[in-house]
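Take a look at the following structure, please.
Just one protein chain is left out here, and the rest sit where they should.
We call the chains A and B, going by the order they appear; numbering starts again at 1 in every chain.
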Amino acid sequence: MFGLLARAMLVCAVLAGALAAPARAEDAFDKIKQRGSIVIGVKNDYRPWGFVDPSGKIVGMEIDLAQDIATKLGVKLELIPVTGANRMEFLNQGRIDLILATMGDTPERRKIVGMIEPNYYAGATNVLAPKAAGLKQWSDLKGRKVCAVQGAYYNRRVSQLYGPELVVFPAVPEAMSALQGGNCVGFLFDDTLIVSTLSAGDPKWKDYEMPLVSEDPQAWAMGVKLDELNAPFGEFLKKLSVDWHKSGTLIELEKKWGIKSSPFLQEMHEKYKS
Amino acid sequence: MERIADFFRWLNDARGINFSIFYDALDRARFLEGLWTTIELSLICTGLSLVIGVVGAWLQGSGLGVVRKAVQAYIQFFRNTPPLVQLFFFYFAVGNELPHVLDAHGMLVPPIGNIGWAILSLSLFAGAFNIEIFRSGIEAVPRAMVEAAESLGYSRLGVYWHVLLPLSFRISLPALNNNLVNLVKTTTLAYAIAVPELLYAAAQIWSEVLNVREMMNVLLVTYVALVAVLVAIMGRWERALRIPGYSP
Partner (left out) sequence: MSELPVLLAPRPLLSGGRDPASGLFNGTVLASVLVALGISITIGAARAQAGVVGAPGVATLLVKWAPLILEGFLFNLLVSVLSMLAGTILGVWLGLTRVSQTAMLRRAASVVIQFFRNAPWLVLLFYCMFLLPFSIALPFATVPLPDVAKAVIGLSLPVMANVAEIVRGGVQSIPLEQWESGEALAFSRRQILWMVILPQCLRRMIPPWMNLYAILTMSTTLISVVGIQDSMTLARAALVAEGRTDLFIPMYLMLLSWFFVYCYPIARWTAVLERRFRVRI
């Protein structure tokens, strides 16, 4: 019995030592080229940026951008579905190399994740509500139940400024189902999703609207590890981002996926065309 | 109290270990509210599931075959399907179909909110187990007691309520306690339908403050402590009711 115990303790000590050893600091760029594939975290419940089609494949505007990155790097593309609540953890654990998942670029997040500039899109906060609710301004939300999704950067701000009763779900499908069931008076989310949902022509959203004025405009950014921001990988992505704006790729993709033309992209295209 | 808050603030600034619930009033309030909701949820569901258990065990002794089969179907359905799917089924599917009512703002809302559905679903889930537990306790009471009570003029309901249940309670208690502990652990499922219980509160905090590591540890320790306290109390009650040399 003692022999078994001693052997068990030895194995544990070896494992503990191995786990405590610091990870080798390898350049992400080289690692990706060596591995022959890039792992990108994308949304799979945010139409039309990243969503699931009936065959189970993830498709969307961000997936097209991800494919462009992989092609330019000459590697295979691997997509991992992420949510607002876990994308930064996954990146820092090394599970994904890049976040391309409708991530808002906020100062708090810049402390944890490296944001690639120029930003590739911009959204703002708004609410998807039934017309019958008769919401006119943000202060109408006070004390009302509002569905939201975990990990969104605007949840705290909206709940502090306007005092709604936030009902926070783990993911978008639940929040939308709850809204349709009448469990809340509106769905707090990024206005790009709301606009694309309303303009898709789906009959079930016929009686819904986006009544409030979009607030808190927030640029979206691709996210890399902080120490990769100024390394070859980060530089490559920054150049690629400029290229996307210059060549009008983003505006084309916007049209392809039926997203309402955004003034932010027009501005950036003008700025970089020269 | 202030010194504890200062210590944790220092811990965050100096070492980057962020236990925000100790120094931030908002986070602490949210956490404690979540804890209280979990306790409330557990108590209400326990009470309701006990009622379901007692009523169900009674119905199982009914003379009508269809009633017995209905109870059996209910038990087997709720015991052999995942409680998470049951919860989603009730909240999203059944809740949608129920006739909506007008609320204070003139909007059509479902009659039962998410907390209501969580209570209903978890009680039905635990109640199915309770029926079985009560029934096996009742079967440990000899037929002679039932006959004696009947000869004293008790109706069938009277025999059940005044003779069978009290005697069988002693036998059922260990299994009932096990069920109660499982119920407390199962309340975490309500997180998926946005019921503001402890896991939900912790998830809110770590989504905003970004201190996942610390909050997960606090959460784990809190739940283990809560359940340990419950197990200790129930264990003492069991020991008090135990007949020496009798336990199966």
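Following the convention adopted for this analysis, contacts are C-beta pairs under 8 Å (C-beta built on N, C-alpha and C of every residue); 3 or more make two chains touch, one makes a residue touch a chain.
All of these numbers come straight from a predicted model, not from anything done at the bench.
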Among B:7, B:77 or B:237, which residue is in touch with the absent chain? B:77
May I ask you to list the residues on subunit B that touch the chain which is not drawn? 69, 72-73, 75-77, 79-86, 88-89, 92-94, 96-97, 132-133, 136, 139-142, 145, 167, 170-171, 175, 181, 184-189, 191-192, 199, 212-213, 216, 219-220, 223-224, 227-228, 231, 243, 245-248
Determine and list the subunit A residues touching the chain excluded from the picture. 1, 5, 18-19, 21, 23-24, 44-45, 51-56, 81-83, 85-86, 89-90, 93-95, 170-174, 176-177, 180-181, 202-204
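Heads up, the rule we're going with is that only the chains that are shown with their structure count from here on.
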Subunit B - residues contacting subunit A, complex: 91-92, 95-96, 100, 105, 107-110, 113-114, 191-194, 200, 203-204, 207-208, 210, 212
Which subunit A residues qualify as touching subunit B in the complex? 84-85, 88-89, 108, 112, 130, 132-133, 144, 147, 150-151, 155-156, 167-170, 174, 177-178, 180-183, 185
